[in-house]
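One protein chain omitted, others in place.
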Amino acid sequence: MHTPRTTLSVRGLHVNYGDHAVLKDVNVDFPDRRLTAIIGPSGCGKTTLLRTLNRLIDNTEGTRITGEVLLDGQDIYARGADVTGLRRKMGLLSQRPTPLPMSIFDNVAFGMRIHGERPKQQIAERVEYFLRHASLWEEVKERLHQPAGGLSIGQQQRLCLARGLAVGPEVILGDEPTSALDPISTRHIEDKFTELKERYAIIIVTHVLRQARRLADHVVFMYLGEVVEQGPAEQLFNDPQHELTRAYISGSIS
Amino acid sequence: MEKSTRNRLLQEQAALWMMRSAAFVVFASLVAIILTIVVKGWSSLSWEMLTSTPQGGYYLGKGGGILNAIAGSVYLALGSTVLATGIGLPIALYLNVYASPSGRSVGMIRTALDVLFGVPSIVYGSFGFVLMLWVGIKVSLFAGIIVVGLLVVPIVARTMDEVLRSVRPEMKDAAFAMGATRWETAWKVVARQGLPGLGTALLMGFGRAIGDAASVMFTTGFTDHVPGSIMDPAATLPLAIFFQLSSPVPEVRERAYAAALVLTMIILILSIFGRLLVKRSSKHTI
Partner (left out) sequence: MGNRIFLSDPTACTAEVVAGARLLAVADRVGPDRAWRRAAMDNLMRVVVAMFAWCMPLLLLAIAIGLAVKAMPLISTTPLMDLLTSSEWRPLKGEFGFLAFIVGTVEVTLIAVLLAVPFGVLSGIYLSEHSNTATKRLAVPVLDMLGAIPSVIFGIWGVVLIVPLVRNGIAPFFGVASTGYTVLTGGLVLSVMVFPLITQVVHEVVRTVPNGLRDAGLALGATNWETTRKVVVRKALPGIWAACILGFSRAFGETIAVLMVVGNVVQIPWNPLQAGYPIPALIANNYGEMMSIPMYDSALMFAALLLLAIVLAFNLYARRVLKRMEIRAN
């Protein structure tokens, strides 16, 4: 493997909800074509960090954000940054799958259509392509025009994956993307991640340490809004440098 | 059995009995209304009533019908519902997609809508009258549509607001995360998810518009003709019922009951139709 290039890096990031400092001086480099797992006890700011990466945090009231998030070297919080454009470069999987209120086909086509993809033929081809890409095609090809809400939860999450991939992201973000899924669907998604990281930077939040061990190349450990330790997975799991990290990994804090 | 336990069970029985009778009174009185209207109205309802306008001597019991009022009411309700939806839906979208959820403006606008919701229709009518004087519009279908539209806006907007408020925030996030703009999120995702509820809100608005009497008195007027243009005055069913009921001629009073039956039927059909519509339009709702 070649040395990872950095696509996304966070520099001196502070996030406040009102007076409550949720992220304090966060500095992280997310390597390209690797899977980075963000771990830490609940409430430590993992979701918040993830939401600052694609500026979804903009929609939350009363937040103050300082610092930089560099995507391909450009600060996404810079004045006049193209928010919709940058979001297109990142796919998002949320905790519970969120199919849009339309057919399976339209879900995948949604991103292409809003971004201006035109010819019908081309859209149809791509929908098929991305559904196959998310290993969902065989299960849904007979009912492409049925409501997406009729799929099982696991299928819905794969649909969301297909939908996200279809807009051509560079980064895939997942906020505990398997926490609502059954073991088999979890397995499906995890396998998918392993394949996809050949090509994308994947960043997932997880509170399941074993999942992080299984999947991650790179790990970021957070505690009370601060990044305590980050590094290659092997190193962080086998030889943690920080007392807190050791305690968390051994399960004595959670 | 212990005494206190028996007391408590007795109390339970009494409470249950009280609630049952309350529910009985509520439903019985409401069923009584429908029955009264059907029984009184059915005998004088005729094809002629539905398909002709008042002829000479109609108000003395001679021939003719209430087509003028049926047409007027339908035009008025359609126009004002379109107007109210055109204003109400954007407001609901503003409150749920554009404005910051905990911000000041949302609270203020919701309060304003709630207060407007409670403003009596006679006040809207009076305001309409003032407005018409200032702008210089005569009593007409147009004036009625404006004023009834304003009357219905808070109902439509607030109902739609409640509908859209129940859309999961994650769904909005999902759309935003794909690079959708606020408008695309609002229109293609949030409104679509709320579609069944939006339909219900629209029908509620229509029902309110077709049934309101106090606001149209000042603004729409009354005429024996089917309005030919939007600037003509128009008859409406509630007013037709009201006027005919106060007539000394028994035949005319009978027709008031028939007109009431027509209005009730419209409302009931609308309500049933609404349920079907909701079922159909909720196909894609998650």
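For reference, chains read A and B in written order, and residue numbers begin at 1 within each chain.
The rule is short, and it goes like this: a residue touches a chain if its C-beta (ideal position, glycine included) is under 8 Å from a C-beta of that chain, and two chains touch if they have at least 3 such contacts.
Bear in mind that the values here come from a model prediction, so they are computed numbers and not experimental data.
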Option from B:L93, B:A234, B:V252 or B:I286 whose C-beta touches the chain left out: B:L93
Options B:L150, B:A234 or B:V252, residue touching the unrepresented chain: B:L150
Absent-chain contact - pick from B:L50, B:A213 or B:I230: B:A213
Residue numbers in subunit A that touch the chain omitted from display: 82, 84-85, 88, 111-112, 114-117, 125-126, 128-130, 132-133, 135, 137, 165-169, 195-196, 198-200
Footprint left on subunit B by the chain that the document does not show: 8-9, 11-12, 15-16, 18-20, 22-23, 25-27, 29-30, 32-34, 36-37, 40, 87, 90-91, 93-95, 98-99, 105, 108-109, 111-127, 129-131, 134, 150, 153-154, 157, 181-184, 186, 204, 207-208, 210-214, 217-218, 237-238, 241-242, 245, 256-257, 260, 263-264, 267-268, 270-272, 275
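What we mean here is this: only the chains that are shown with their structure count from here on.
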Between subunit B and subunit A, distance of the C-alpha-averaged centres to the nearest whole Å: 46
Touch list for subunit A against partner subunit B, complex: 54, 56, 59, 61-62, 84-85, 87-88, 90-92, 94-96, 98-103, 110-111, 114-115, 147-149, 160, 163-164, 167, 173
Subunit B - residues contacting subunit A, complex: 100-103, 168, 170-181, 184, 188-189, 192-193, 195, 283-286
